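Complex shown without one protein chain; remaining protein chains in place.
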Amino acid sequence: MIFFLLIFPSLLAALIATLVRPYRAIVGWIGAWLSLVSLGAAFAIAAQVIHGQTPIWGIVLKYVNLDQVLRADSLSALLMLCVTGVATLALFLSPGLGRQVTNPHWGELAYSPRQLRRYHIFTNLFIAAMLVAVSANNVGVMWIAIEATTVFSAFIIPLKLNKASIEASWKYILICSVGISLAFVGTVLGYFDFFTLSGRAENALNWPVLLATARVLHPEVMRLAFVFLLIGYGTKAGIAPMHTWKPDAYGESPAPLTALMSSALFAVAMYALLRWKAVADATLGRGYTDNLFLALGLLSLVIAAFSIVLATDYKRMFAYSSIEHTGLMCLGFALGPLGTFAALLHLVNHTAAKSLMFFLVDNIEHKYRSPLIERTRGLLKTMPWTGGLFAFGVMTLIALPPGGIFITEFTLFRAGFALNHPWLMGTALLLLAVVFVSFIIHLNKMLYGTPAADDINMERPTERFSWRIALLLVNVAVLVTLGLTLPAPLATLLKQSVAILAKP
Amino acid sequence: MPALFQKIFKTGLVTETLGPDDDEIIQLVHAVDQKTKHLLGRALAIRDVDAGSCNGCEIEITGLTSPVYDSERFGIHFVASPRHADLLLVTGPVTRNMEIPLRKTYEATPAPKLVVAVGDCAKTCGVFKGSYAVAGSVDKFVPVDVFVPGCPPEPADILRGILAALDRMPRK
Amino acid sequence: MMQTLFLIMVSAYCLGALVALSGGRGSLGRGLVALGAVIGAGAGFALAANVILSGTPFTLSVPDLLPLAGGLALRLDPLGAFFLIIIGLGAIPSSIYGAGYSEVYEDGSASLRLLGLALNLFLLTMSLVTFADNVLTFLLMWEGMSLTSYFLVMTESREAGTVRAGIWYLAMTHIGLALLMGGFIVLMNGGSGAFSDLRTSAASLSAASRSLVFLLTFLGFGSKAGIVPLHIWLPMAHPAAPSHVSALMSGVMIKMGIYGILRVALDLLGGGPVWWGGIILGVGSVSALLGVLYALMEHDLKRLLAYHSVENIGIILIGIGAGMIFHTYGMMTLAALGFIGGLYHTINHASFKSLLFLGAGSVLHATHTRNMEELGGLIKNMPWTALFFLIGSAAISALPPLNGFASEWLVFQSLLGGFNLPVPEVALLMPVAVGMLALTSGLAAACFVKAFGITFLALPRSEAAEHAHESPLSMQVGMGILALACIGLGLAPFAVVRLIGGVITGLGGLPDTRAAFTFNLHLQTPGAFGQMSSPLVFLGLLILLGLTPLIMRLLRVNWQLRRGDTWGCGRVGQTARMEYTATSFAEPLRRIFAELYRPSRDVTIDFHPDSKYFVQSIEYRSEITPLFERWLYDPILRLIRFTARQVRKLQAGSLYLYLAYIIIILIILLLAARWF
Amino acid sequence: MNAYLLEIGQALLALLLAPGLVGFVRWLKARLQNRRGAPVWLPYFELRKLFGKEVVMSNNASWLFRVAPYIVFTSALAVTFLIPLLAAPLPFDNVGDLLVVVYLLLLGTFFLALAGLDPGTAFGGMGSSREMTVAALSEPTIALAIFGLALGAGSTNLGRIVTATLANPGVAISPGHLMAFAALFIVSLAETGRLPVDNPSTHLELTMIHEAMILEYSGRYLALIEWASWLKLVIFFTLLANLFIPWGLAATLTPVALAVAVLTLILKLVLLGLIVAVVETRIAKLRLFRVPELLGMSFVLALLAVTSSFLLK
Partner (left out) sequence: MNDPLFSQLSTLGSSIVLLFGIILLWRKSLHAYIDAFRWQSVVLSVMLLITGTFSNDHELYAVALFLFILKAVVIPHYLERMEKRFGDHRELQPYVNVASSLILSGMLVLLAYVITRPLVLISDLPTRSGIPLAMGLIFVGLFVLVTRKKAISQIVGFLVMENGIALLALLGTYGTPIIVELGVFLDVLLGFLVMQVFVYHIQTTFESIEVDQMNELKH
């Protein structure tokens, strides 16, 4: 039942958007308010999980056993919170709600009703697919849901049909489809192993079953399978060198979708990878997967760090920042329970911070009508609220307090040094310093100075405080809270998740 | 180094001695000696002002400091700034360009102070009289205590002039 | 009592910040913002004094905040309290001064809201750095301090160069933080981050790890303190910030680097091999000398002062380095002497450097230029500022009986103790340091003759300087307090040394060495190695200064005074163009140290079109080579850019390439999985 | 009480001897130039004359210009209370050690240099610049010489240095001591504005160092400054004489001992004056930018002095 409340609102919203044509603002509003139901359900699931219950979808059809198709443990609950949280924000801040329809100032950036309808259908489907992915008990179903996210999101990246967005989405589709197919190869190989041991079983791909038998699986096969899974889901998560779609897709999609992709979708892909990592660890012991994670994590850091140095486009810059944080989290997940804890908390922080950033970037791009850093000057003067939050967000992303990322990165490095990876961690610290400096340079260029366009009034800021800004303050509040303290329920959730993922 | 000092010792003092029975000039010098002792604490600082001279007088003035005359033995020495000076030794006719500097030098000298104009030109402008570049004699611009005639005057004459000027020094 | 003071401190800063956030405009608003800072700093000062005098630390722990690393743990021990006193010493006058100074921003040229907010939070986080009792609290407050000060630097973001300064500042400070983080984490060795645990865990670390911790933290703290070659942000950031902020940053904040070095190297690690002290000493000497040499070439008043901060940090480190060396050999009394010298110079530098920056701020306030070549003659229109600046200049030049001398004397004394060292190679470091320190102080005196003389004396060199006006009362009060502090600290070394002796007692096993000093009017180093008494010197100077004119009067010396034109060999009129300039003042030293400066000279002469015998104008331009930028930072930046350009090629835009990456990594990993 | 009287007495003695010493050096130089020269006591008369003259002060000068002479004079005078002119240890021995002495002299230099800048003339600025350059460059040598002396005595206190050398006469001819003496002698020439660093009797502004700064001074101010600079010569000579060759200093405050002390002091000053006069006759003034080389040499000497002290310890 609770899963129904979690997933159905998005589907309902998609259905409404499909049925009502042409698009009207009310459709968007309904979707937005419905997302609150999902959010509530996610909280309810989290509460249940914290109290030791395991919610399952108890439906048995005649031919297909759906008894445990959906199931939530604390890791899922954590991800549900992230996904529904960002989803709510994204839906409230979607184009097509309120002023964004008619503002003539935005010229070509305004959307037509047809585009808005498409947007609202597929965004809701996209969200639903992500929610299914994190609540799926069966890793096969999880795979299907994640594959579905690619398909749905591909429809909305080129909301405006132009060369750049088509190019970006074609790259996105192909790379992600190939990746996700490889993940399926991995899934099949995992199943193959189970199959050779105990024959055909319907529930073999159920994660708890898989985990329980993992210890007796063949290491040789599991190693191969995990490589496929890592490459596969890693493509979706944007781990280098499979990250190449990220800058293009983030640069060209509508802001709410970028926010969803950079924070929620990424988290979901990571989640899938983590589920499999737990299984592989049970078979292989920790070392193997950890080394893969460390290697690719460091590679991601290197590529991201040096790509940010010469960034000229702020949206792509944030895409590289995502890759950087992906790398960091990869490092974290390879660093034992403490590292896993830090990485999970980092995931939460990153979700809040990145979604905040992309909504702000949307505001900025609308004002300056250019994604180029060179042309985006004097933010603090022209848009005091957006500029201020933007500065806060960037500083959080580069691990300055009081944002939570400071604490998680500190813990992460602590874990790394405790596990005797001084050179690795030292390199990572250096790379983070490169990221930091580059970001500061770019940020300063954007915050201060005089804008290149003549029509942007420097002297009298036109931006006022609105509910859109107020909504973003929620993210800020989350980040600051997580920077200064760790609420007990969240701590429990994280600890339980760590217990699931990392057997010390 | 030994060679230098060997020479120094071989040469000995070259300054002309001041015996009591020497000629008039040396008598004068003695008088100067006495006067300075009383008047200026025996230390007389001189600032030379070339107001436009042909440098003939300067050569003679330089002679004053030479080992032969050695004016320093009387406590007479030349200084670099009128602020340090008690007496201005002005030479030559005052050219137009030196008119203001001369006045300024005079102003810059702290009281009590004296002015000795050296050479004929200082009084009469000499051969330069009437030149477009000449502004006039020294006394036109600063109060002169003593004129020392001669073209150029001998060092001894200059000394005499200085002595005469010291006579005019205001008593404390 | 302590609890109350702590609460007052925190709440006053917060209230000040809130007032600022709600506007903070007008004289009342600015006054209230300053009041918050003054009360906060005052309470901190009182708390610190309480801790030092009573010797009992103040502790407070908030485990619910920052639960990830042991909660927010606060503990103010005497060492921290000493630095909190320095904060109070700098913050109170600077805040009062700031109330008047920030009036210039009322026209909207900078955000008063941000300035007041950041200033109060800056002071708060900086104060809390001294309280931090575990790693995370420390790093958090450290970063808070850096971040707020970054915003302070960015106050005048419209001025050219400010943004660049901000970038450099934040970048250097962050690289420092990264090093610190690494150092602390190695020190934690996987255990808890509480300082008390670190002390015990430090003992169990291997020698190599301990040295690694030392090097990382030394460089990390050094980047904040401004040691050469990590100093390059100082001359950029300090001029860019509003002057009272420069005073705080240069006078107080960089001292936190010293605090950190002492806290980690001496307290947590408990000292180490002799080369630690050697490195501190060496870096200190080089920083001192290069700092002052670059200051000499500077004509921007605030940049000049910033370079002097590098110099003085060097002097402080010389003292501390000597202390560390003695500490290694168990010569505790001499070690204490070195540390006392260093710490004494720390508090002294806080007072006179703050004073000088405030003075420079007054000049800037009155003339709107920091370029010394456009100043001059300010002593007539700004007599008070000039007097205060003169006191600061004399103090920083280590002229007795002011405070700079007292501490440099102690540093010298500790170095002179070096001949007791058992190892001659180490002991020979000391005379070298003595030579460099002496050269430094001599050059510093030269530099401040230039700074004061060119800025305040002679004729004004520009319209702005001619019409300068004395700064408002609040600014004068701020400077006055610091000037009194300079004099007071200079006259009471016996009391200060006693206090510092108490502060360092127990750190790294240092015994209570206070008994080894005598503390009456004379300051006597252990074993009577040297003695002096600045109050008596002061008294003597004062008596003689009074007696001389008196006796001259009695002897009926001519007392007439006449004013006249300046003697200029009789030239018609004197203008400011005839004055010696700052450039020409420094020219002899520029030539002497040409090997270091590698000056470039560029002379352009324009002749009259009709005849080449008539010169119309001569343009002379001479710049010194920025050594560290060119040989250290530029190559690193070039390397990073080069790497970045190579990495960019990965994202070349071709889908085939992207898919090929996937296949290649897949094959590599599969093969690896098969065989490894 | 007697001791404090001695302090005052030796300060007065220094004040009295200063012009005489300068006069003596001048006289000696004149003789070496085969001149008769001014009498030794001429500088006393110069002082009297200057005190009797009015002061002319630039319109551009500020109060600093008027205060500086007093500070210059006072700082030099204060030093005479600290150094062992006649006896050691002095009652004020623990008021200031050798470092205090050096920095007190720097205090005077500092203010004099400022005063040089104050009237705004080019010459004054030039003098200040050069004076501070030379002062700064001679600082390390002085400090190292102090270090070398302190090494031998185990203290920077002047009294202790003297007594240590007296107690252990062998120290006086140790190589470290001799080199430190040589180094300090060179620096003394620089600090007191003697050849080859500065020509005290130059009239040519472009070659001036000390003189250039005081071109604007007149009357009583000039007198104070000149007196202070002569005092400085006495101070440096005394340091050279009594720290390195302390014999003759009164250990007890008996009249005989003091009389001997006065006589030996004068003798030593005469001897040093002789050396200076000979040196000044023999060598020409260095170009300004060769002065650092000279000072560098003295620094090396001082460093060698310290090093050899270490090695011989």
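Before moving on, here are some points about what is shown:
Labels for the chains are A, B, C and D, by order of writing; each one numbers its residues from 1.
Methods note: contacts are C-beta pairs under 8 Å (C-beta built on N, C-alpha and C of every residue); 3 or more make two chains touch, one makes a residue touch a chain.
These numbers were taken from a predicted model, which means no experiment stands behind them.
Listed by label, the shown chains that the missing chain touches in the whole complex are A, C. Considering A:Asn162, A:Thr450 or A:Ser466, the position touching the chain not shown turns out to be A:Asn162 (whole complex).
Take chain A: the residues that touch the chain left off the picture are 64, 69, 138, 140-141, 143-144, 147-148, 150-151, 154-155, 158, 161-164, 166-171, 173-174, 177-178, 181, 184-185, 187-189, 191-193, 195-196, 200, 202, 204-205, 218, 220-221, 224, 247-248, 251-252, 307, 310-312, 316. Seen from chain C, the chain kept out of the figure touches residues 648, 651-656, 659-660, 662-663, 666-667, 670-671, 674.
Note that in this section only the chains that are shown with their structure count from here on.
When the C-beta pairs in contact are tallied for B-D and for B-C, the bigger tally goes to B-D. Centre-to-centre separation between chain B and chain D, using Cα means, comes to 33 Å.
Our note on geometry: chain B versus chain C, Cα centroid distance of 58 Å, whole angstroms. With touch defined as above, residues shared between interfaces to two or more other chains in chain D number as follows: 52-56, 215-216, 219. Chain contacts: chain C has residues 560, 562, 564-565, 567 touching two or more partner chains.
Residues 560, 562, 564-565, 567, 569-572 of chain C are the ones that touch chain B when the two sit in their complex. Residues 51-64, 70-71, 73-75, 77-78, 81, 92-97, 99-100, 103-104, 106-107, 109-110, 113-114, 116-122, 124-126, 128-130, 132-133, 135-140, 142-144, 146-147, 150-151, 154-157, 160, 215-216, 219-220, 224, 288-289, 292, 299, 302-303, 306-307, 309-311, 313 of chain D are the ones that touch chain C when the two sit in their complex.
For chain C in complex with chain A, the residues that touch the partner chain are 64-69, 136, 139-140, 143-144, 147, 154, 157-158, 162-163, 166-167, 170-171, 174-175, 178, 181-182, 185-186, 188-190, 193, 640-641, 643-648, 650-651, 655, 657-659, 661-662, 664-666, 669-670, 672-674.
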